[in-house]
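All protein chains but one are shown at their positions in the complex.
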Amino acid sequence: MTVFKTHLKISFFLSLTYFWPGFVEAQILKQSCINEACSAKRVTISNPPVNLWDANVIAAFNEFLVSLQDQNETKVVVFDSDNSDFWASTLDFNLFTKLGIPGRNGTTLIDTYFANLDLLLSTPVIFIGEINGRAWGAGDEHLLRMDMRFAGPEAQFGAPEAAVGVIHVGGLQQLVKLIGSGRAAEYMLAAAQVSASEAARVGWVNSVHPTGNALRKHVNDIAARIALFPIEALQATKASIAEQAPPRAAFENDLARFNQLAALPQIAANLGTILQVSKNESKSFEENLNNNIVKRLYQEPN
Amino acid sequence: MTVFKTHLKISFFLSLTYFWPGFVEAQILKQSCINEACSAKRVTISNPPVNLWDANVIAAFNEFLVSLQDQNETKVVVFDSDNSDFWASTLDFNLFTKLGIPGRNGTTLIDTYFANLDLLLSTPVIFIGEINGRAWGAGDEHLLRMDMRFAGPEAQFGAPEAAVGVIHVGGLQQLVKLIGSGRAAEYMLAAAQVSASEAARVGWVNSVHPTGNALRKHVNDIAARIALFPIEALQATKASIAEQAPPRAAFENDLARFNQLAALPQIAANLGTILQVSKNESKSFEENLNNNIVKRLYQEPN
Partner (left out) sequence: MTVFKTHLKISFFLSLTYFWPGFVEAQILKQSCINEACSAKRVTISNPPVNLWDANVIAAFNEFLVSLQDQNETKVVVFDSDNSDFWASTLDFNLFTKLGIPGRNGTTLIDTYFANLDLLLSTPVIFIGEINGRAWGAGDEHLLRMDMRFAGPEAQFGAPEAAVGVIHVGGLQQLVKLIGSGRAAEYMLAAAQVSASEAARVGWVNSVHPTGNALRKHVNDIAARIALFPIEALQATKASIAEQAPPRAAFENDLARFNQLAALPQIAANLGTILQVSKNESKSFEENLNNNIVKRLYQEPN
């Protein structure tokens, strides 16, 4: 497992006003079985109130992905959420603050975050995203590095990064591959919130399903069918497709771009402002995250 | 013409219960002219009952593709089928058995099979697939290496390889280029049977047409129009597009993956089972080939 060395520590102060949910990793990712052999698993992200991609989610994700190395029992993993409004929200912006996360090493957490994105591409297990709520920022980056994605009617996708002043590192280049440069540019540059039907039309997700139940059935059927097949064939297919993934150098270039941007004073200030006004996980703010960031940073009187 | 050296000989025995159609290559590919100059040709695959991609088809295809080298008379070739149910089915699995094909050298035939796939990309003639029946496995691999594909309402596309335990070598990486990694992963990993309308929606084919006649007219019009133009411009356009094809190394990697997989005992056994239950070309089995393979290998009591 390659660990990225990020040397990013944004120098501003911030009053941490939100409740810290503590170290309850054991419950962050809830595992269940899709088929009898449990070779197809369902992993449900549970980090109320908005499935913020915080230290606990990062650590739990890493623990789970590491557990999938060097084993042949698990063939397929579906990631869903137990929150009807959010598949997952952004990375906890406190990771980029000087105070950081109490009791945690922020640099290590960010390295683990990027290592997780890496593991999604390289782990010889088939990863499926099942989304019927919002997937912003970090959530979307993880989805874009899974093998496939299916949406329900309430799914929304988006990256607020351009509005904040950074880039969707880890997701942007995958999105270009999936939907082409023109549409990726539109959604990324405008920090757009993209509906499930539009995401399916352009190829951001494989398909959209009319209800949450229809989505669940479709995903379970596909996961269970794939899990019937020889693991060697699944691994070879994933490896073959990976040959056309954006090269590692592109990801590293994006990471360098991200770090350069996040170190700019104005952009560090933007992050701080968003943390304050959103309280980092207020549901009303996060429901229209991208639009609210635009409104707060650029359109409201200071 | 590069010939791939495959050293694959699956070691199991099999009773060859099906009728061997003999060496009737002359009738396998029926040629006709689309325009007066015959610079646009139609080639109709005819190998009843399911257009199995067997030794005769491989040899006839190679003879035809070789005839197109170093000539300037033929600008466009449309490949269709005289079988309303099948554009073409899979490769004759007997090629991978120890007995092989009576009177033929299996290794040479497999080399020729892959050489044909190569020739579709490199021959300076425009190849168009016109599909209004099933295109499974080998059939789909050939289509994916043509310059464009048009479908009628009865077209279906699919690769049973993952269910058998191998990969769609020669087609998989082209499919990733055409429809993106997410959808290619879904269809390949689940050994899906994909309808004409879904194939058009995602880009597997250029477009779908409401009837067989409408399909025929559309393809004839396009082929005849292209054939009007200077051959040098057609060749230059094909060469330019070919610069973005998956690199040859990717194809060779996939071929190595295929050979590794096909040598595994369980997967060799799967091939043998399918040969026995399908009688290699029973129409009822091949009509729902992928689903029947899944049913027979994984869901029926042994």
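Note that the chains are named A and B in the order they appear, and that numbering of residues resets to 1 at the start of each chain.
Just so we're on the same page, a residue touches a chain if its C-beta (ideal position, glycine included) is under 8 Å from a C-beta of that chain, and two chains touch if they have at least 3 such contacts.
Note that this is a predicted model, so its numbers are computed, not measured.
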{"item": "Option from A:Arg42, A:Lys75, A:Arg145 or A:Lys177 whose C-beta touches the chain left out", "value": "A:Lys177"}
{"item": "Option from B:Cys33, B:Ala214 or B:Ala236 whose C-beta touches the chain left out", "value": "B:Ala236"}
{"item": "Residue of B:Leu120, B:Leu189, B:Val205 or B:Leu289 in touch with the missing chain, whole complex considered", "value": "B:Val205"}
{"item": "Touching residues on subunit B - with respect to the absent chain", "value": "126, 147-149, 177-179, 203, 205-206, 222, 225-226, 228-230, 232-234, 236-241, 243-245"}
{"item": "Hidden partner chain, residues of subunit A it touches", "value": "161-167, 172-173, 176-177, 179-186, 188-191, 202, 246, 250, 253-254, 257-258, 260-261, 264, 266-267, 270, 294, 297-299"}
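Heads up, the rule we're going with is that only the chains that are shown with their structure count from here on.
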{"item": "Subunit A and subunit B: spacing of chain centres that average the CA atoms, whole Å", "value": "38"}
